[in-house]
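Just one protein chain is left out here, and the rest sit where they should.
Chain IDs A, B and C follow the sequence of writing; residue 1 opens each chain.
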Amino acid sequence: MADLITYREAIADGIAREMRLDPSVVCLGEDIGAAGGVFKSTQGLFEEFGPTRIWDTPISEQAIVGAAMGAAMTGMRPVAEIMFSDFLACCWDFIANEMPKVRYMTGGQVKVPMVVRTANGGGLGFGAQHSQAVENWALSVPGLVIAAPSTPSDVVGLMASAIRSDDPVLFFEHKALFATKGEPAPAGHVIPLGQANVVRTGSEITLVGLAWSMPIVLEAAELLAQQGISAEVIDLRTLVPLDAATVLSSVSKTSRILIVEENPFQGGWGGTLASIVADEGFYDLDAPVKRIAAASVPLAFATHLENELLPSVALTVETAVRMATS
Amino acid sequence: MADLITYREAIADGIAREMRLDPSVVCLGEDIGAAGGVFKSTQGLFEEFGPTRIWDTPISEQAIVGAAMGAAMTGMRPVAEIMFSDFLACCWDFIANEMPKVRYMTGGQVKVPMVVRTANGGGLGFGAQHSQAVENWALSVPGLVIAAPSTPSDVVGLMASAIRSDDPVLFFEHKALFATKGEPAPAGHVIPLGQANVVRTGSEITLVGLAWSMPIVLEAAELLAQQGISAEVIDLRTLVPLDAATVLSSVSKTSRILIVEENPFQGGWGGTLASIVADEGFYDLDAPVKRIAAASVPLAFATHLENELLPSVALTVETAVRMATS
Amino acid sequence: MAGSAVASPESLSGWYEQMLVIRGTEKAAFDLFMSGLVKGTTHLAAGHEAVAVGASAALEPDDYVWATYRGHHHAMARGLSAEACLGELMSKQTGSSQGKGGSMHMTYAPGNMMGSYAIIGSHLPMAVGSAWSSVLRQSGQVSVAFFGDGATNIGAFHEAINLAAVWRLPVIFVCENNLYMEYTPISSVTAVEHPAADRAGAYSLPRIVIDGNDVVVVRDEVAKAAAKARAGEGPSIIECLTYRHYGHSRTDPAKYRPEGELEQWLMRDPVKVLREHLAAAGVGEDEIGEIEQRAQHAVLAAIEAAKAAPLSDPAEAFTDVWADGGSQWRT
Partner (left out) sequence: MAGSAVASPESLSGWYEQMLVIRGTEKAAFDLFMSGLVKGTTHLAAGHEAVAVGASAALEPDDYVWATYRGHHHAMARGLSAEACLGELMSKQTGSSQGKGGSMHMTYAPGNMMGSYAIIGSHLPMAVGSAWSSVLRQSGQVSVAFFGDGATNIGAFHEAINLAAVWRLPVIFVCENNLYMEYTPISSVTAVEHPAADRAGAYSLPRIVIDGNDVVVVRDEVAKAAAKARAGEGPSIIECLTYRHYGHSRTDPAKYRPEGELEQWLMRDPVKVLREHLAAAGVGEDEIGEIEQRAQHAVLAAIEAAKAAPLSDPAEAFTDVWADGGSQWRT
């Protein structure tokens, strides 16, 4: 189709839509202005909105997120970019200790309506310090909305909700999805935070993914169908709020769940989800709760080594077949 | 008994024992010298080892951990103190992106034998920014040993292993346990990293805890025994390496597992452990896998509010009774 | 170092009363701790009052103020009542944050006192952000961040000031240099003599060190910086020399202080200094006595009210996590 757009373009589109609607939305980050962002995901914003809405910063991650906080607390809706999600570590105090706690610590006197956008994840040969799926760091901190879209139109729909939210949102844009294409989002497209997407219905096994792992589970579901196994596929879209109800209701139908995560097994979101299913969905289960995740290893630079560490379609299919036929 | 020692004293004792054995062990941190640490957990070290082994630092968490790294990579075994574990956020880049990845990124050319000690956890009315159980942030990062002892002698035994380890270790000392007492560690006491402790044997339900939650599960087990329910109690002692085998073998006997965590439910270590049990121990299970964790809320300052949020003995007993009789 | 600027007897009287109420509230907080009515930890600002009162006197009601865990004085100088302050410490429903924040997180949003942050340095970028916000909204507001000498060695300090300077933002960084971090002298861990002022040059800002115990001096210097900020001429760093009368926190007897140091600083107690200003401005002993009585009564009434108030509702533990007021994170 001629009018498909890339995930990358959807990011700038999603931001631009909100900036047109609300003058309090401003962007800041490194090289996001005239340069259009190092991933070109803010391309066109500087041209359309100019230097009073799009601000280039020094390499000062703490100042970026901290200043965004201060602005959010005083009437603005800042959208801060942290170039690679690994660099959230450089401002982790703000992400973990400040943003999510202000409303609570002040007894509701102060709110923090802001978005931190960041390029997340691996698969591109960027090595151990530029490839992590760090949404799991954030999952252990109450008070942060965590969004991680997998398609261009989800990017736009979730961006709208994220920017309009009165809660702080971490918005994980996946580097390995930037070049993927999809239908553009219709005008006024908004996806509520906390609503998982049942991307494919099925009856024998539930496959759950997020962001990078969605193409994997979708391809696996297709291959499973060819083998006569009917898989239901769920895209969580946000980790917080977590739409556990959609997952549990799927499991009550399929009796089997396989969670596919990009991140290392240890401390991954799949653990939290699996624990919910193994508790609240226990009596529905006909097979062990399974997770496919990356090895608990830093990611390697070499593509052929990185591939050894990350989940694959083949392993997903193989595991699902074993589960469905056990 | 006259010769019981406090958990707090055990920390200084554990460090001192290693410093006496190995001149490459040095300590650095804020107020750890003549002041003896703000929790008095390094009391006596400055007097015994002097300013060439015990270094007071500015309020520069990145410099503290970064300098410890550089020293560790060049022949020393530094023990860095980060006063409250919440402040690990101020040097999270070093904890998450540097320490655990150096050996791997350099292809084994460089190692990082160091310990970061920190006062962890809640229950003392210190509020949202001084009370977190942050070992879960670290759990999602491969390459870090994570120790969290619950008794004075475990403090000493694990400290010995931590300091002697050629891997970077995060050593979580629990604030609410500082004043608790126990048997002093015998001379030469060493507890291998990755070895859970079956603190109490039982046959009907497995209770798993860590650090702060150990007194809770132990008291609960005692109350359950009075009700005729036999609980096995496991203290994980380290999250990485994770002694899943001990937990799985216990579940194969009891068929029931209840995990009690101090941290918020979302992203807690119990999720990772539960997911392993719900997979590898699935066919042993006679009841849903249950987790008791803190509410997914920042911790409140007021004691009566903080208590609302944290796990309790009562809830542990009540849940275990329901599980054992279902 | 005494201030040469003039202030009206009325202004001086108002500041004196405010300062005494703050001092009395800090004393009450200390006593309530000792009697077990306040839990957790607390960091008292007795000795630092001139910085809070002087700065507030130079600001407009809608200017923004940001503080550290040692922030009771800043919240009160911006309008937080002694009762709400003590109520917070005592976990009462009448506390400024219903006991959810506590001593280290005093906040008074009606006075644009945006909160107290307990992780060193973290509020400095936030103050840069509220200054940026004022520029974006063209509101003319100034932002002030108060911080300790110890905060000058943490990375966020450097990042905040550089960004403020580059963007020429209307923000004033006010250092309360009280010579110590927790138990360690700042001079032993800092590469310059004046931890804040001697860093100003690294951001093309002028070096300013003032007497932080004289409310008039503080008022004048902050007023200058505020005027500069409102004129679009960017940020300032002001280092105020002061001293804390209590130890670092509740549990600190401050034995690390050299003998006589406290006594020397008590001779320059900001309350004493201001009382002298009052006398010099012709305010009589009677009038001064009346102010003192009023302040004392206000504090006593606040203590009684805070004691009498109910503990906050246990359900408060689960409110104010999310925008909908609740704590639900999953379906």
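To be clear about the criterion, a contact is a pair of C-beta atoms (placed from the backbone, for glycine too) under 8 Å apart; a residue touches a chain by one contact, two chains touch by 3 or more.
Nothing here was measured: the structure is a model prediction, and the numbers come from that model.
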Displayed chains contacted by the hidden chain, counting the whole assembly: A, B, C
Residue, one of B:Met69, B:Met159 or B:Ile234, that touches the chain absent here: B:Met69
Absent-chain contact - pick from C:Val38, C:Ala165 or C:Leu278: C:Ala165
From C:Met34, C:Val192 or C:Ala301, residue that would touch the chain that is not displayed: C:Val192
Where the missing chain touches chain B, by residue: 26, 52, 55, 57-58, 60-63, 65-76, 78, 93-94, 97-98, 102-111, 142-143, 165-167, 194, 240-246, 276
Interface with the unshown chain - residue positions in chain A: 30-31, 33-35, 38, 56-62, 86-87, 89-90, 124-130, 266, 295-298, 300-306, 308-309
Residue ranges of chain C at the interface with the undisplayed chain: 153-159, 161-162, 165-166, 188-192, 198-199, 201-205
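Heads up, the rule we're going with is that only the chains that are shown with their structure count from here on.
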Chain separated most widely from chain C, comparing mean CA positions: A
Chain A and chain B: spacing of chain centres that average the CA atoms, whole Å: 30
Separation of mean Cα positions, chain C and chain B [Å, integer]: 36
Intercentroid distance (Cα basis), chain C paired with chain A, Å: 40
Junction residues of chain B - those touching two or more other chains: 86-87, 89-90, 127-129, 266, 295-298, 300
Interface hub residues of chain C, defined as touching at least two other chains: 97-98, 100-101, 105, 117, 119, 155-156, 316, 321, 327, 329-330
